[in-house]
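For this depiction, one protein chain was excluded, whereas all remaining protein chains were kept in their positions.
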Amino acid sequence: MNGSTQSRRRKGSGALSLFLKNPKALVGLIIFAIFLIMAVFAPLIAPYNPQSTNFTPMQGPSATNWFGTTSLGQDVFSQFVWGARTSMVVGIGAGVGGTLIAILVGVTAGYRRGVTDSILNAISNIFLVLPGLALLIIIESYVKNTTPYLNGLIIALTGWAWGARVFRSMAMTIASRDFIAAAQLSGASTLRIMFAEIVPNMTSVIVANLMYASLGAILAESGLAYLGFENIASSSWGVMLYWASTQGAMMGGAWWWFVPPGLAIALVGTSFALMNFAMDEVTNPRLRSAKRKKAVKKMLAELNEQRRKEHGDRPEQPGVAN
Amino acid sequence: MRYFLNRVGFLLLSLWAAMTLNFVLPRMMPGNPAEAMMAKFQGQLSPQALTALEKQFGLTNGPILVQYFDYMRSMLTGHWGLSFSYYPTKVTTIMSTSLPWTLGLLGIVTLISVAFGTLVGILIAWKRGGVADGIIPIVTMFLQAIPGFWLALVMVYFLGFKLGWFPMAHSYGNSVQVGYNVNYLFSIMNHGFMPAVVVFLGGVSGWIIGMRNNMMTTLGEDYVVFAEAKGVSKSRLIFAYAARNALLPQLTSLAIALSSIIGGQILIEQVFSYQGIGYQLTSAVSNEDYPLIQAMFLVIAVTALVINFIVDMLYGRLDPRVRRGGATS
Amino acid sequence: MVTDPNNPVLQIEDLSVAYVTNDGFVNAVNDINLTLYPGEIVGLVGESGSGKSTMANAIMRLLKGDAIVTKGRVKILGRDVYEMSEKQLRQFRWSKMSMVFQSAMSALNPVMTVETQILDTLTSHDKSMTKAQALERAKELMNLVRIDTKHLKSYPHELSGGMRQRVVIAIAIALNPSFVIMDEPTTALDVVVQRSILNEIRRIQEKVGFAILFVSHDFSLVAELASRVAIMYAGRVVEMTPSNTLSLMASEKHHPYTIGLLEAIPELTADEVIITGIPGNPPNLRTLPSGCAFHPRCPFAEEICTKERPVAVTVGPSDIECHLYSGKGMKQHV
Amino acid sequence: AGLTASAATAGQPIAIQTGPNGNFQDNFNPYSSTADPGTDGLIYETLFYFDNISGKTFDVLGNSFKFSHGNKVVTVNLHPNVKWSDGTPFTAQDVVFSFDQLKKYPAADANGVWTQLQSVKAVGKNQVVFTFKAPNGPFAEQYVLGGTYIVPQHIWKSLGDPTKVSVTKPVGTGPYELSSFSPQLYKLTANPSYYRGVSKVPEVDFPAYSSNASADLALAKGDLQWTGIDIPNIQQTFVKADPAHNHYWFPPSNVVQLYTNLKDPLLSQKAVREAMSLAIDRNKLSAEGETGYELPAVPTSLVMPNNKAWLDPKLPKQYNSFSYNSTAAEKILTQAGFKKDSKGIMAKGGKELSFTLDVVAGWSDWDEDALLIKQELSQIGIGVNVNQMQFGAYYNAIAPAKPAKPNYQLAISWTNTGPTPYTLYYNMLDPNGNFNVPQFNDPSVTGWLNDFARTANPARQRMDIFKIQSYFAQNLPAIPLLFGATWYEYNDANYTGWPTQKNPWINPAPYTYQAAAIVLEHLKPVK
Partner (left out) sequence: MSDANQPLLRVEDLVVRFPIAGRQYIRPVDGVSFAIAPGEVLSLVGESGSGKSTIGKALVRMVEPAGGTIEVNGQDVTHIRGRRIKDYRENVQMVFQDPFGSLNPVRTVEQHLAFPLRKHRMDKTVNVNAKIDELLEKVGLTPVADTRQKFPHELSGGQRQRVAIARALAVNPKFVVADEPISMLDVSIRAGILKLMNDLRADMNLAFLYITHDLASARYIGNRIMVLYGGKVMETAPSDELLRHPSHPYTRLLLAATPGSRHQGDLPETSNTAPNLVEGRRGCPFASRCPLVTSECHEVEPALTTLGDNHSVACHHPA
């Protein structure tokens, strides 16, 4: 708890330094940033219209078509770039949406307890239990013409339960702390207590949930698209895979069509996970200590060695510093 | 006892809610099962058939409440009826031909990945800061982030089609004698290998990282330090003191993992043409096969709730602190 | 059991310990020298965060997390703890030196019975011990700390705080060590329970005869139990004094911090009650004040205090690190 | 079912895949629309088979049939010496019983034969007389003689409602018998006492696949010999694997239409439909949407070349094929009084030519077609919003079956075809037609259709079709897009005699069940 608040204190530099200090998280951040840039500037980066069918179909990578062409003669690289936009929006959007619902449900249940808790808990259990994909399909069939964004929304609507569970137990712990009682005494409303007192204390858990929910959403969206539950005119990595698969890209040897979207999904997913390592270390300071201690030990040993050379006396155990 | 009754009551409440949702959801879908059936035939069937189908399925427009009570009664009495999309096959027959395969494959893989992930998590937490601790979580994380169906397609194509190392489809070889014999068993394992690998890679990272983080927490607990100080052997320290306690929070995840098994893995079943419940469930949903959807959702909900219940109870057994009173989560 | 008084059980020489953090070193223990003789009880007091537990852990070579020993050595029965191999250490620790952790609540594994935890201690040091023997010894220990042996089958949460603390003490003395560190063994407890545990400790110590380093921040408690008391401030032992000097009534000379502590205790029986706290805040261990670390809060501080770190001088029966007594650049106050 | 062990070892089995369908359920009930492939045709048989591609008629259980009484009565002579696979002789009573079942259990009457039939009577052992309420030759042929499977009375009379039983040990008259079943594979073996001679293909296997991709791989690997799936890039993925033996042929079997809801005030204007039709580049749809597997349709909506014989030789040239001309299309609209509004959409009287186009989500070729149509129509100022729907919702929207429907503006869908163009025209254009998606109703067309159904005179029938085709080409009640393909891939390493493009003697798809049985009968092992 202390760790997270300390990091908050030194905002600005804090969040960034958290990443800079952690190579894993830094790599994650860089990968993420690359795809984010691709997503934001898709219209500038993509050389062609992703849908237009102007090229020789099924050509391997070349100077004009960096990632080759599809069976309809579309530029795979342009689709890939636009796909980044869709997938990132869906992933992050569904991640954020799902996390918001999870916060709302989880914190309410954890704070209010009693009947509210029982009902909300039952609901989240049901959402946890019902097979997500089947539920998605049912909803899909209801809303015609699903775009990836709509799918993202649906994924958020169906995928919040796990987070709610985590948040609930977290909120329960926090709610039992005295500062919550003190806030009640000073006349704070339930909403205020939930969102101004409890939620800010769960930042690291929320961020972690956000990362995993986003990863899950990207995977779910690609799965849905692959199953054909998405407007196939959209440009998303999932739809690319759908087309690649229905057009026999793999059997036809068109790896350039099939590999990039799959790999990109994996990379974005990994970047979320990597960035989460930074968060992990905030929640759990023990995770970071081992390495640092090792480094310092080494440093001390070197210092010792140096002194011994200078003074010619035997090294002190376990080391002299200051 | 009170705790127990409390949990049972909660279980029943959730069950009822799940069943009601189960009734409402499919009926909210536009169209009706007979119309959805037409998709199978892409116009090969005359529209007269639609009327015939509607008659067969007994689709009535009776008051929704009456339908609801009928539904509840038949669900509870085990009269799950005949599937629409495989009319007139019994819903139970369909489930009994696919569920065992799903349970077998996913159940075993889940148990393996839990066992493996937990063990690896324990070990890398113990050797924290080491090379394995640096690499394993990232590699498995990457593997987990690959869409399962994509990996499956690549494997089928290269290992199955190109190299011929593994069969590309089905749960066992079509030439083997079904029954308790070595060939059959071997064939099942041979066919299950690739799907198993995909499912394994899709989940193991969570177990590794979850266990590692829990271990990190327990390793810092005073009682572990105390145990180390008092000189308990290393293995006992790791497994009896640290890991045992770190395992407890994993139980909840295990419950969810186990309960999600029963929904199957549609994408993977589809790529490997594996005989599983996921495909049946998905096609039941697309075909608006109410009886099948309802029965499957019921089984899924009951299993999940029961597993959660068992885990709750187990939690009580494993953690003496919650044996009396108090919620576990 | 009782060794030569010239042969100390514990010798700490120039010990310094630091925590490595993102923002640099936290110097929790600085240049400590301390010696304990067989059968002796020495108190270690100092306010929260003054480095008491850190020092205790360093003695046991149990520093966790980011703590490292930056200087000095620790010898138990003449052997340097930090020169032992891991295996030697595992054998040595607990059979010669043991420790009662600061919070007994968390020192016991919540999911194991008391019996298992005691037996673990016994059997991991003596592989030849049979289960029956170990159980016999466990019962003996339970009797020693006056807990009904039926509680061997209990889980920690089924015991009251006092009982848990006793179990931890039982585990600490299970192997008849020569030296036990007790890190605030009673802080979390009720006054009545606290008292009865102290009595227990005294009784057992008289019987078994190990030396105790008793860590606490409760002055009156330590003064009663120990023969000598070390007073810690900002990671340094600023005074070492016989416990009978520790009363406002006693006219002995003390470190200003010690005086502050004494004045802060509400007296139960005095007619007129005036208590005064020590002004200011505990020091930041990352950036210790220059010179004497206590100078920002010291009513007697002079310029020299901000510049030069005082060295210990013997004043009466006590050793004190303070410029008041070092005779350097100070007007005589006390 | 008797096993023919010797035959099974003699020749290689043929593995068939009719389309991805997950696990099989053990059900070989010909009354069930979800019976396993092969139930119809291979195990149970119809009286005759009328092929929609070759236009030919094949005898099955029937030997011959004759219309009489102004086409109201059909007399069928049955094949003598037919036995059920359990050894019981097959008689006219079985035929009468099979039809009576449909009457008794309307839920089983998927073709609605009793909406037209008056009675079915046996005359002796080998003759059956069908009497209709009104003369309707095409219906009698397609559904009564060609679409009703005959079941053994001695078994089914005690089964009760035939739609509610799972048949796991089918007894039929067909060339094959069920020999083993598992959810992932079932096997049929040749009926040793088949009345037309034992099939040269001793065993037919039906393995289950859950996705096209999975079946494609199996086919390319040689695990399947006969399939009916849409395989992309087929030359690369299938033929290349074994060019000598891997073949495919995708003959047209129906017409894919852009249906326009004629109840819509804008779409009911001929100019609008004409402009749309002109603005759609069917060659592009064919090449890009259908990867060249389906060719552009023709203005008459006849299925070419299947319906070659029915084409009016005097039909004006411009109706032989569609042309693509977006400028002309735009001109038609302008002449009809439409003007582009601020959004660039053609409008008249404040009504914009802006429509939603319904397609089935996941039917990727149509989805692609729809997108191309959207692009092209937008060029002439017609706004299209493509609506990809789950099949149930889609069918619900376009199906003409219920009074409150349909409920769509534009939709891509199929046509129902039969041995003559009548089936297509009747179903689409008759108010009682089964698939009158456009909501078309013109008494003159209805009159020609009725005339066709009533008369037994082929020349008069041709005249009727001529009138309808030219009406269709002029008025475009629906906008024909492409010829819907029949999917057919096969491997002729072990057997010869497959239907080919050069010898299109029958519908070659394995899912056209009675045809499939006839194909199997004609296969011969390679020496």
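As written, the chains take the letters A, B, C and D, and residue 1 is the first residue of each chain.
Keep this in mind: contacts are C-beta pairs under 8 Å (C-beta built on N, C-alpha and C of every residue); 3 or more make two chains touch, one makes a residue touch a chain.
All figures in this text were calculated on a predicted structure; none of them were measured in a lab.
The residue touching the chain not shown here, chosen from C:105, C:193, C:208 or C:304, is C:193. When the omitted chain is restored, the residue from C:19, C:37, C:94 or C:219 that touches it is C:219.
Residues touching the missing chain, restricted to chain A, are 1-2, 4-6, 8-9, 177-179, 181-188, 192, 196-197, 200-201, 203 (touch as defined at the top). The chain not displayed touches chain C at residues 47-48, 160-162, 189-196, 199, 217-221, 223-224, 260-261, 263-269, 273, 275-278, 281-282.
FYI, only the chains that are shown with their structure count from here on.
Here the spacing of chain A and chain C, counted between their Cα centres, is 47 Å. We define each chain's centre as the mean of its Cα atoms; on that basis chain A and chain B are separated by 23 Å.
Centre-to-centre separation of chain B and chain D, using mean CA positions: 40 Å. Within chain A, the positions touching two or more other chains are listed as 141, 227, 245, 251, 286.
Residue positions of chain B touching 2 or more other chains, listed in rising order: 29-31, 153, 157, 161, 220, 270, 286. Those residues of chain B whose C-beta lies close enough to touch chain C in the complex are 220-233, 236, 240-241, 244-245, 248, 318-321. Within the complex formed with chain D, the residues of chain A that make contact are 51, 53, 58, 71-72, 140-141, 144-146, 227-233, 242-243, 245-248, 251-253. Listing the residues of chain B that touch chain A in their complex gives 10, 13-14, 17-18, 21, 25-26, 28-31, 128-129, 137-138, 141-151, 153-154, 157, 161, 205, 213, 216-217, 219-220, 252, 256, 259-260, 263-264, 266-267, 270, 278, 281-282, 285-286, 293, 297, 300-301, 304-305, 308, 329.
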